[in-house]
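I have a structure here, written as structure tokens, and I will follow up with some questions on it.
All protein chains of the complex are present and in place, except for one that has been dropped.
Chains: A, B and C, in written order; residue numbering restarts at 1 for each.
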Amino acid sequence: MKINLKYFSWIRVKLKRGQDTIDVVEKITFKKLKPYLIEKDVIFEEIFEDNSTKFFLNLIEINDENIPLNEGDEIAFLPPVTGG
Amino acid sequence: MKINLKYFSWIRVKLKRGQDTIDVVEKITFKKLKPYLIEKDVIFEEIFEDNSTKFFLNLIEINDENIPLNEGDEIAFLPPVTGG
Amino acid sequence: MIKIISESFNIESEFEKIANSTSGAYSFFLGTVRSDIIADQRRINGVFLECYEDLAYQQLSQIRLKAIERWKLNGCVIIHRVGNLAVGEKIVLVLTSSSHRDDAIKSCEFIIDNLKIDAAFWKFNIIGSEQIPIQAKEKDRKKFLTWKDVVN
Partner (left out) sequence: MIKIISESFNIESEFEKIANSTSGAYSFFLGTVRSDIIADQRRINGVFLECYEDLAYQQLSQIRLKAIERWKLNGCVIIHRVGNLAVGEKIVLVLTSSSHRDDAIKSCEFIIDNLKIDAAFWKFNIIGSEQIPIQAKEKDRKKFLTWKDVVN
């Protein structure tokens, strides 16, 4: 199934792109998605190590990493905001 | 000598005028001016009885009523302000 | 800049006059004539603003300088209108600018709070052709006292 990843701020700059659409196994959890992404690109290791980053699934903050993902889901990688 | 009186808010409304120029004896004090004004117009009795009113002599608040007045002085009668 | 005027003003234009690229924060307070004021059981037609101009300029200058010093403002505008004002019209504008948000916001609030109790303006409700003096509010005096530890 396909899910969409959106990157913001330094994560976007570091990855040199604002989004990815990736193909993953059905019902993969966010927890299991992490090593999958690190394996594809080691930059994700640094991203997941920064504990100021928040992750949103379809506009709702992920609090439980065991949440299973579904086709078409959007996961956003959000460093601390700096607008205003 | 001549001094100028300026009236504001309800005092102006009550007196039906915004100012007076009056002729008084040299070096009269503000304290002595009061009975002089009351004698001329009894409305001043009510005005001087309201202790929320402030009196300014040449833009400076009168704290000591024994201050002597001089030719051309301007005394303003100021009820509590309500601008803004 | 302090202005006591009878004509209206444009908020954007007042901003442009003090806009400066060392200021990142601008705070504005605008007071207007409300329609829902009842006096003598009747809706007002508008308000009349009376002013002792010589004194008001002096008082507003002092308030403005106090705010500029206390909060390191880059710009500070106070505009107060006088005369007859219809319902909905602008009465007063306070505009402050600073490098930092908190300085702009706090100084703007201080200035309008101080103006309310210390500047020689008097407001009257207009009912028919009559001017009815508005009573000073104890609330405004109490609010201003909360600044005594912040500004001296």
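The definition used in the following text is that contacts are C-beta pairs under 8 Å (C-beta built on N, C-alpha and C of every residue); 3 or more make two chains touch, one makes a residue touch a chain.
These numbers were taken from a predicted model, which means no experiment stands behind them.
Chemist: Among the chains in view, which touch the chain not shown?
Modeler: A, C
Chemist: Considering the whole complex, which of C:Lys17, C:Arg34 or C:Lys72 touches the chain not shown?
Modeler: Here the residue in touch with the unshown chain is C:Arg34.
Chemist: If you put the missing chain back, which residues of subunit C would it touch?
Modeler: Subunit C touches the chain not shown through residues 10-13, 15, 19-36, 87-88, 99, 101-102, 104-105, 108-109, 112, 143.
Chemist: Could you please point out the subunit A residues that touch the chain left off the display?
Modeler: Those residues of subunit A that touch the unshown chain are 6, 8-10, 12-13, 52, 56, 59, 76, 78-84.
One rule holds for everything that comes next: only the chains that are shown with their structure count from here on.
Chemist: Distance from the CA centroid of subunit A to that of subunit C, rounded to the nearest Å?
Modeler: 50
Chemist: Just curious, how far off is subunit C from subunit B if you go by their C-alpha centres, in Å?
Modeler: Averaging C-alpha atoms per chain gives centres 27 Å apart.
Chemist: In angstrom, rounded to a whole number, how far apart do the mean CA points of subunit A and subunit B lie?
Modeler: 76
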